[in-house]
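As you look at this complex, bear in mind that one protein chain is not there, while each of the others sits in place.
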Amino acid sequence: MSQPQDFGFGEEEAMLRDSARKFFSDNLATDALHKLVADESDPHRSREVKWRPELWQQMVELGWTMLAVPESAGGLGMNAVAVAALCEEAGRAAFPSPLLATINTTYLLAACDSVAATAALEAIVGGAAATLAVTNCAGSWEEADCDVQFADGKLSGMAAFVQDVQKADYLVVKARHETGLGLYWLPRDGAGVTVSPDAIVDLTRDQGRVQFGAAEATELTADALPALAKAMPAIWTMISADMVGAGEWELQTTAEYARTRRQFDREIGFFQAVKHPLVDAMIEIDQSRSLVYNAACAIDYEPELATRYAHMAKSSASDMAVFVSGRAVQFHGGIGFTWECYVHLYFKRQNHSAALWGDGSWHRARLASDLMDAA
Amino acid sequence: MSQPQDFGFGEEEAMLRDSARKFFSDNLATDALHKLVADESDPHRSREVKWRPELWQQMVELGWTMLAVPESAGGLGMNAVAVAALCEEAGRAAFPSPLLATINTTYLLAACDSVAATAALEAIVGGAAATLAVTNCAGSWEEADCDVQFADGKLSGMAAFVQDVQKADYLVVKARHETGLGLYWLPRDGAGVTVSPDAIVDLTRDQGRVQFGAAEATELTADALPALAKAMPAIWTMISADMVGAGEWELQTTAEYARTRRQFDREIGFFQAVKHPLVDAMIEIDQSRSLVYNAACAIDYEPELATRYAHMAKSSASDMAVFVSGRAVQFHGGIGFTWECYVHLYFKRQNHSAALWGDGSWHRARLASDLMDAA
Amino acid sequence: MSENERKDTPEQAEFRQYCKDWLADNAPPETSIRLPLSPLEIMTKDQLHYLQDWQRKAYDAGLVGCDYPVEVGGGGRTDCQRIANSEMQAAKTPFFPNVIGLGMAAPTVFYHAQEEKKAELLPKLFSGEEIWCQGFSEPGSGSDLASVQTFAEQKGDKWIINGHKVWTSLAHFAEWMIILLRTDKSHKYEGLSYFVVPIRSALGKGVTVRPLIKMTGETGFNEVIFDNLEVDDSYRLDAVGKGWQVAMTTLAHERGAGQLVTPQAGGRVQQREGDAKTEFGAMSLVDLAKNMQRNGKPAAEDPVIRDRIMREVIREEGFRQCRRRTRVQALIDDPMRIPLQHKLRQSEIMQDMAQLATDIEGPAASLYLDDDHAPANARWPLAYMNSFGFTIAAGTSEVQRNILGERVLGLPKSK
Partner (left out) sequence: MSENERKDTPEQAEFRQYCKDWLADNAPPETSIRLPLSPLEIMTKDQLHYLQDWQRKAYDAGLVGCDYPVEVGGGGRTDCQRIANSEMQAAKTPFFPNVIGLGMAAPTVFYHAQEEKKAELLPKLFSGEEIWCQGFSEPGSGSDLASVQTFAEQKGDKWIINGHKVWTSLAHFAEWMIILLRTDKSHKYEGLSYFVVPIRSALGKGVTVRPLIKMTGETGFNEVIFDNLEVDDSYRLDAVGKGWQVAMTTLAHERGAGQLVTPQAGGRVQQREGDAKTEFGAMSLVDLAKNMQRNGKPAAEDPVIRDRIMREVIREEGFRQCRRRTRVQALIDDPMRIPLQHKLRQSEIMQDMAQLATDIEGPAASLYLDDDHAPANARWPLAYMNSFGFTIAAGTSEVQRNILGERVLGLPKSK
């Protein structure tokens, strides 16, 4: 199978992207976002979630959580490039919501390909938000690492680094059973489920640990690894798309500042010490963006290469996110170091995303095994 | 044991350094060097050695080859910081001679601590040039790798990447014997010794492979590894000193060009795209230089830490050499890309030195085992 | 992903099939002649004639200049050069020798010359019969192109040219030179005019060509001295004083940011030489790392080397995907944003890949062209040195970053 030269990105995808961009900027422009999530500056602030549930409802009604749900399960079954475009816009807006978590969940559920998974997908189509509880307490990126056990229809143990868990209605849990690893579905508020929110740096997300004490759960598949292998490329690609959108916001905001802020009787963008690193930032963003759409297109048309291209996209996007965020703060100077400046919202989100689902070096190591160790 | 704050670098050392700097600039200024080593530009040029034997004779008479020879063997037994200062000046002049090879040999011979080794040192004190044939055909930096065998008093096999072999009178050869690795001494023109000069990029050195066909040799020690362990810190430090001197030449020459060359109605050094990388080059050079004198001082006063500090010096100097050389060519622009511009002499010497006796990453791996794997 | 796998228009699809068929029968066989790394490094007449024959064949078959009108010797097709290029790439043909002619002179002549000159000059340019070179840089004028001093003085309908150009690749084979000249010393930009001048026919009659030697020891660049060379006014492109605008057309195409796609062949040599332009570039580092011993183990087993190779693999794929994305309107904001990155990105990736290769080779990177033990025939230390030609020539990387910062990010001019 082979990819269309245009990434399969047509009018429908462009319309979705444009309406998403409009939705986010109309409903939560950056100043409003700052008011919403950065009202408390104290490092010891409460862990209460800062988001706009009514906007989330509208997003659900717009069908954004069912984009990646197969039509067979009542979803829209759209291309991954469309989903990537939506995630890119969510990142550009640094939008606080369980969108990415829910989309990730739909990819994993679709990969389970079971009756239970279809039922779970239908719950999401019905408007539920969901997230993945598949990471162990040490935050391992390896699919096989797990601190949750499943026996007699019940889960026990701990999952950590669960994204937007306070915003989710359901969880997909990875757990070890007698003969291997399985995936399980249960309501976040179900009996035996205890969520402890983390105190995190990122203001635009929430994260937490989930303790399972003999919590009843439905088996989605008894064989998690093939399902994860199928879904991870999409999960890596979508977080990368989010970083690309956020990186572009950082680039444009910093360039705008460099065009207007004057020092030494010049706009600071005159100085090559500012100009050239901004160009390097642009190049890193463009590379990451191109790799994201290539990976998304592979998911749609060239699945045998999706893993390889997704490793490239996430490695590039993670390194880009750290570099661009650092330059954005640096070139905003003193004001960029303050709480009132919006840049830190993106700096924190980007550094959070960079480590999520594997950092640049881990993805390169995986890629190297793929490209260098094959006979 | 502990280091003196001033690196043990006093008047005597400063005088030696200053006289060496004067000797090199009086006798082979850069234009003369270029005439000498760059007269043939054809990549398929002859492999004949380009050097000034009569200057070498004067250097011998000045005692520079016996600086590191213990007084017990008739040498001057000077501090490693003095030797480092001399090597720094030789590097600043990119001077073609067997000086570094001979000095390295004296460190290894002194580490053998045997009657035969003392005799060999006396030959060097007597004016002989020598070099180390301790590298295998794959160019391994690991002391234990070796393609030469010793049996019945004779050497057979191949040593490669032998520095300035065409300028040397004697060789110290590492060879495998029945029970381990030994070091051996023989004249380069001895029976059964065949030298094949390499065609190399660097114009200021010569390099070759040495084939041993049952060549008679004197055993210096039957246990090479302890001797190498003792001598390698000096060998790593002295090549680093050479790179620091050459790097400073590249910095000053490029800064001078940036102060005078005009483009866009400005000296190009006005532009931060030139100015700031030159500052980074300076910082890398200063770091390497400080680490070189720290390592040399450790050889003199804190031998138990010499290996650690020498790894730091060579790692820093190797990376510096590649970075600074690249910027020197780049910022000289079109002219810097030509054969007639002197910069390429240093570019080539520096890239050669960077890989000699271990590159930056190999030395960091060694350092990591030292600092991270200790219980 | 390969260029072949694209949604073609009917015309393109049919033309692609035609190219495939023609190349199947006519792609030149391997030759005993050792071809240079790039057209700019053609040394011998043998090399030149072998490559000229190939370009002539390809032109006669309609694979060169496809998108130019028939009147000027083109193929009169629409957006088909890309097709021909990708098929020639896939067929691993040699490259075309008239690279400056095709990439810079042709579009400049096409957009700015008088009609009859187009018909006179372009057919022999497309066929490769007449090689072209470019006269922009001068000893005192490198990055600052608008400061050229080589002067043209008007005498009736003639111009008398005096001065000194450098870095003129292929001048020793060239029939023609596109040249930026000063016609008025009182204005920097408005004082420039653009001409086509004869080289070979004028040797010894006002033109001297001398080879410049690169740091690699290779020749290929030249300096060209003009001593009262007389040129007819009809060889002027566009109006007197409009030289700068004409030069912008040349530079836009040189940076891959022009309207016309440059005819390009060359899969064969590029693949063999691991040039960043082909998808074999970074992967050739993998092969190198597998073959090079690093302290007793294959370098390919060193995790730090692996990490660095993967960085280059990713940058190279990113570069390729950026070029792909430039053709997808919906995924582009500023149409110049990626094309203007092309030269900077390509030259820096090449440089970093070559430097990494020398690290992989370790001490063996000290061995040069003539050494039998040199890995990969010493092409990596050679490529590393030559990479500075790419980061310096045709607008240094520093100038490229200014252009991007100013034109795309709207930052104030650094000059």
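Each chain carries a letter (A, B and C) given by its place in the written order, and its residues are counted from 1.
Assume contacts are C-beta pairs under 8 Å (C-beta built on N, C-alpha and C of every residue); 3 or more make two chains touch, one makes a residue touch a chain.
Because the structure is a prediction, the values reported are computed rather than measured.
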Request  = From the listed residues A:Leu36, A:Val49 or A:Ile200, report the one that touches the chain absent from this view.
outcome  = A:Ile200
Query = Thinking of the whole complex, not just what is shown, which of B:Leu28, B:Ala255 or B:Cys341 touches the missing chain?
reply = B:Ala255
Request  = Tell me where the left-out chain touches chain A, residue by residue.
outcome  = 41-45, 47, 135, 138-142, 145, 160-161, 198-202, 207, 209, 263-266, 268, 271, 273-274, 322, 326, 329-330, 333-334, 336-341, 343-344, 347, 351-352, 355-356, 359, 361-362, 365
Message = List every residue of chain C that touches the chain not included in the displayed model.
response = 302-304, 307
Absent-chain interface as seen on chain B, which is shown = 2-7, 9-11, 13-14, 17, 251, 255, 258-259, 266-267, 269-272, 274-276, 278-280, 282-283, 286-291, 293-294, 302, 309, 312, 315-316, 361, 364-365, 367-368, 371-372
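Just so it is clear, only the chains that are shown with their structure count from here on.
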Ask   = When the centre of a chain is set as the mean of its C-alpha atoms, what distance in Å lies between chain A and chain B?
value = 52
Task = Give the residues of chain A that touch two or more other chains, as numbers and ranges in rising order.
result = 271-272, 276
Inquiry  = For chain C, give me the residues that contact two or more of the other chains.
reply    = 398, 401-402, 414
